[in-house]
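Note that one protein chain is taken out, while the other chains of the complex remain in position.
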Amino acid sequence: MRFSVGCEIGYDVAESATLIFNIEAMHGGRQRVLSETLTITPKIAADEKTSEESGNRYLRLTAPKGLVQLRYAAEIELDPLHQAPAKLDEVPIATLPLETLPFLNPSRYCPSDQLARFATRQFGSIEPGFGRVVEICNWINAEVDYLSGTSDTTTTAADTFSLRAGVCRDFAHLGITFCRALGIPARFVSCYAWQLEPQDFHAVFEAYLGDRWYLFDPTRMAALDGMVRIGCGRDAADTAFATIYGQVLPQPIKVWSEAIDGDKNEEWTTDAVSVVRE
Amino acid sequence: MRFSVGCEIGYDVAESATLIFNIEAMHGGRQRVLSETLTITPKIAADEKTSEESGNRYLRLTAPKGLVQLRYAAEIELDPLHQAPAKLDEVPIATLPLETLPFLNPSRYCPSDQLARFATRQFGSIEPGFGRVVEICNWINAEVDYLSGTSDTTTTAADTFSLRAGVCRDFAHLGITFCRALGIPARFVSCYAWQLEPQDFHAVFEAYLGDRWYLFDPTRMAALDGMVRIGCGRDAADTAFATIYGQVLPQPIKVWSEAIDGDKNEEWTTDAVSVVRE
Amino acid sequence: MRFSVGCEIGYDVAESATLIFNIEAMHGGRQRVLSETLTITPKIAADEKTSEESGNRYLRLTAPKGLVQLRYAAEIELDPLHQAPAKLDEVPIATLPLETLPFLNPSRYCPSDQLARFATRQFGSIEPGFGRVVEICNWINAEVDYLSGTSDTTTTAADTFSLRAGVCRDFAHLGITFCRALGIPARFVSCYAWQLEPQDFHAVFEAYLGDRWYLFDPTRMAALDGMVRIGCGRDAADTAFATIYGQVLPQPIKVWSEAIDGDKNEEWTTDAVSVVRE
Partner (left out) sequence: MRFSVGCEIGYDVAESATLIFNIEAMHGGRQRVLSETLTITPKIAADEKTSEESGNRYLRLTAPKGLVQLRYAAEIELDPLHQAPAKLDEVPIATLPLETLPFLNPSRYCPSDQLARFATRQFGSIEPGFGRVVEICNWINAEVDYLSGTSDTTTTAADTFSLRAGVCRDFAHLGITFCRALGIPARFVSCYAWQLEPQDFHAVFEAYLGDRWYLFDPTRMAALDGMVRIGCGRDAADTAFATIYGQVLPQPIKVWSEAIDGDKNEEWTTDAVSVVRE
């Protein structure tokens, strides 16, 4: 299925600022960038690089005083792997690929050490596998209110667990935290999300099951097979769409994600969905 | 019913230290101190005073270098009010006695503001009254592990809520926190507790229902009508059995609480139990 | 010196709400309420009571759906005790009045246990007395930015210590916390503050020195002898100007404090200033 995604971002720079963006769709796996355009106004030379480790594409530029605007638009082909949930087992620590181990460690927003006892009490006796991660998502969806303005950039999953309110980023952090506490590698994914209302950058997570990473969205606000992956990392600290060094005034953001050839009314899949292996 | 309670406490003082104790049984209400002896070794003049506000009895002394030991022994008559649970309603904020209002405020170890959303989600739809506080205690007893060494003097109810482990003091803090979040005045009570195994100072809480304060013990480790009240306050910060200013080495503590005329094998009451009105 | 103080507060009540206000000037000590008027619109019966313990005056009312407005205006005579700073000693724990001891305990927003080591390192070797508390205020004024929007109702003094930003309430909490950590009883005071710009409810603190409570304002935004005390307690949790049970939409607040006969251009006193003894 093909999607047209993109965003418009702008900043009013006070003096001079270095900005690092992570807004471009990832290459590779079952996500193909058919075409894309990036416009920076005014024309500023930008340093572009893809992280070998994560696949995240970074765009770095130093903007002078005044307005700087980015427009990114891409056409993406998504052909995610659909797997029957019943077939997906958790992988014993003893045989997990080494590369997945850092995603068992606690991170800034996912202090899995602090919620380990709860995770074990609540989810420890559920049969391991894809279904257990679905149960984690169900729990989050049922027990946490989706509510703007209740969290900020310092909010951890332990805070969200107590507060019982948050937004997509907090939901993802909580899911990651529970997974790690149970020995399931889990990582944060930022994406363009088809059918998300209202349109914005979205945050979900991936858990390592069977032999690859599968997508999960505890908010249930978008279809798993309509997510165009942008950034991937330990938590939101690794995948900010913009990191700013200098004084700027952010302008309103516009984000879009449209199906070019899809049927908007189809039911959302309940399959296990994976876009990348590593 | 009559109880023989007491404790032996000692400190090896490095230089000189001021110590404030709150170990004596309270006077008043349905708790009568029939007799008591307090021995301080060596003989040091102690400043004794009862707080008008809380009824807590404080003993303050300045000890020189060396060992200082206290032995407190008392015979107490307890005649707690037993009430049928069904008769006890919560009191609307609009008619609560002014004196109970501070016990709705968050305190050091009971940050009721932080757990308000959870309290409302979990207990908000339960019918108000004594039964709702019992449900709170049931939840704590079921969802938190009683486990020494998991908490310390900085542990708040929000920490305990995340960690899901603690001791009597943490259980009481969590109960108080949920009550306050629901608009029920609640306060911390330290006591001698008959049948508590092993014997130690115990911590429970009181909630204001109907026209007085009723005892609750989420640990379910002792009978409510065998508790001899020592200290009462916002939380454990107000009711330390010893507060020490200076360098000391604590000696092993001995605490006891025996029924003089009681039947040890009786079943613990499920009545609402109150010792004091205010 | 005489002051005209007051406020206008309003709420749009969704259904029905119980509101508890603490906006009236305290009686007693060197603060005399010459006259005062309180208008509630619409006319709603209000329950008025003064706390014996704190002297705080509470006004409780249950408002129906719709707008409820309060207007409080008072004429106050302030005759604060001015004392030479050099004469004011800290009081040893061994001889502190019992009533002051709760103000050594950590509270919701003043976790003095958490900042004890820093307080001792930074202020421990300063000569005890009034001057030491002044040094604490100087430190706060120099090391913390006064900045709206950096803190909220969950912010503790430990948070402010790390963040290095806050408003009057945070400044007061930090001062209280350091004092308690050093063994100096300290409490939170809300007040009308002459010459405060812009006018609003102000927050300062009192420390117990010599034989009474002295005012301190780490923000240095108003004169100590122009403060009309409203509420007094362990911290901001005890002195909210409004506590609301029910759904309401707050209206803009207006607060004023004018000198009736004072000389606006006088230099602010550097004396030790006390309004109440207990």
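By written order: A, B and C. Residues from 1 in each chain.
Operating definition for what follows: a residue touches a chain if its C-beta (ideal position, glycine included) is under 8 Å from a C-beta of that chain, and two chains touch if they have at least 3 such contacts.
The model shown is predicted, which means the values in this text are computed figures rather than measured ones.
A.B. asks: Taking the complete complex into account, tell me which visible chains touch the one left out.
C.D. replies: A, C
A.B. asks: Looking at A:L67, A:A237 or A:A259, which residue reaches the missing chain?
C.D. replies: Counting the whole complex, the residue in contact with the absent chain is A:A237.
A.B. asks: Touching the hidden chain in the complete assembly: which of C:V33, C:L163 or C:A259 does that?
C.D. replies: Residue touching the absent chain, from the options given: C:L163.
A.B. asks: Among A:F21, A:Y58, A:F178 or A:F201, which one touches the chain that has been omitted from the display?
C.D. replies: Result: among the candidates, A:Y58 touches the missing chain.
A.B. asks: In the full complex, which residues of subunit C touch the absent chain?
C.D. replies: Residues of subunit C in touch with the missing chain: 114-115, 117-118, 121, 143, 145, 158, 161-165.
A.B. asks: Since one chain isn't shown, list which residues of subunit A touch it in the complete complex.
C.D. replies: Those residues of subunit A that touch the unshown chain are 18, 20, 47, 49, 51, 53, 58, 60, 62, 92-94, 98-99, 101-102, 105-108, 110-111, 113-114, 153-154, 183, 233-234, 237-238, 245.
One rule holds for everything that comes next: only the chains that are shown with their structure count from here on.
A.B. asks: Which two chains have the greatest number of C-beta pairs in contact?
C.D. replies: B-C
A.B. asks: Just how far, in Å, is the C-alpha centre of subunit C from the one of subunit A?
C.D. replies: Taking the mean C-alpha position of each chain, the two centres sit 45 Å apart.
A.B. asks: When the centre of a chain is set as the mean of its C-alpha atoms, what distance in Å lies between subunit B and subunit C?
C.D. replies: That pair's centroid distance is 30 Å.
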